[in-house]
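Structure below; questions to follow.
Every protein chain but one is kept in place in this view of the complex.
So, chain A:
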Amino acid sequence: MSNIEERVKKIIAEQLGVKEEEVVNSAAFVEDLGADSLDTVELVMALEEEFETEIPDEEAEKITTVQLAIDYVNANQ
């Protein structure tokens, strides 16, 4: 597991208040991890902070699963 993947999953677990083992790559924030729309915005804010990047709104809206978050960070490092 890459370092980025670990960091992303840790943030997701913290932000959404779920156990890290629940944060599997295929998990969707809303359907699987019980996030509401405000949670997903805050999650993006936390990712921005952790990886010192700015995620534009139109990109942020597409990040709906754990894998998509990992992919986004990997592509924009």
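Criterion: contacts are C-beta pairs under 8 Å (C-beta built on N, C-alpha and C of every residue); 3 or more make two chains touch, one makes a residue touch a chain; residues count from 1.
As a working rule, contacts and distances are computed from a predicted model.
*Asks:* One chain of this complex is not shown here; going by its UniProt record, which of these names is it: "Cytochrome b", "ABC transporter ATP-binding protein", "Sarcosine oxidase subunit beta" or "3-oxoacyl-[acyl-carrier-protein] reductase"?
*Replies:* From the listed options "Cytochrome b", "ABC transporter ATP-binding protein", "Sarcosine oxidase subunit beta" or "3-oxoacyl-[acyl-carrier-protein] reductase", the omitted chain resolves to "3-oxoacyl-[acyl-carrier-protein] reductase".
*Asks:* With the missing chain put back, one of A:E5, A:E22 or A:E42 would touch it. Which one?
*Replies:* Counting the whole complex, the residue in contact with the absent chain is A:E42.
*Asks:* List the chain A residues touching the unshown chain?
*Replies:* Per the touch rule, chain A residues meeting the hidden chain are 38, 41-42, 45.
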